[in-house]
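Heads up, one of the protein chains got dropped from this complex, but the rest are sitting where they should.
After this line comes subunit A, so read on.
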Amino acid sequence: MAALLSLHDVSFAFGRGRAGGARLFEGLSLEVREGEFVSVVGASGSGKSTLFKLIAGLLEPAGGEIFLYGERAPRRLGRIAYMPQQNLLLPWRTVMDNCLLPLELTPRGRSADGRGEVLKLLKLLGLEGCENAYPAELSGGMRQRAAFLRTLMAGQPLLLLDEPFGALDAMTKRELHRWLLGLWGDLNKSVLFITHDLEEAILLSDRIYLMPGAGSGEQALELRVDLPRPRDSRMKYEPAFIRFRQELERLLDDQTQTAT
């Protein structure tokens, strides 16, 4: 399987100059292969969102290289679909118009039949009939799904999802896990996913990267989740799942302790 995205020895520091600013991470390497769902977990402040901004091209690394779709990628804006923590749907646009936004911004998109595609995806995401609704008329879970749809409409093979379910209540979150797991086989995308929720990470991912503590300069720890697909949310009560979760929690605790 080809790597869609790979980071080699990437480092990043806030502020100007490599020596002066506060180093967030150093020598970080990770990889997302085609069709994979990969999660990044770590303590808050470890630089997960910053890492995503680096990958998306909103920030530039201080050192190291980022490869996208097999080649070195100094310009990454507009080549990866990015879904931020808040849904950031434009309140004055309907769901349909929000989802068409990525198409309006690219020359490729304007010629495509956006509406038909959005309608098809709305059906797939269980939002049928919502195309003319405004974001404020939807529930939190529906808004998140609409934002996910907009992310899909960017038409990129790689999706960066920054805690997309972070702001939701537990019930809605469960519902969306069920929904995403059911959908995953048909989506044909690769995902890099940030979360605080370990259970969520294990349930959804093929692999998990543990972000090193801020400024520690260590590598991101890589863990493989060997649960069969298709998955469903009942798997989290299975012994293998619980063992894995314990292990992950232990690693995370170790790390926060060494960091302090």
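Criterion: a residue touches a chain if its C-beta (ideal position, glycine included) is under 8 Å from a C-beta of that chain, and two chains touch if they have at least 3 such contacts; residues count from 1.
Methods note: contacts and distances are computed from a predicted model.
Think of the chain that is not pictured: of "Sulfurtransferase complex subunit TusD", "Gliding-motility protein MglA", "Dihydroorotate dehydrogenase" or "ABC transporter permease subunit", UniProt labels it "ABC transporter permease subunit".
From the options A:130, A:154 or A:248, the residue with contact to the chain not on display is A:154.
Checked against the full complex, the one of A:7, A:24 or A:56 touching the unshown chain is A:56.
With the whole complex as reference, residues 53, 56-58, 77-82, 84, 86, 88, 90-92, 101-102, 104-106, 134-137, 154 of subunit A touch the missing chain.
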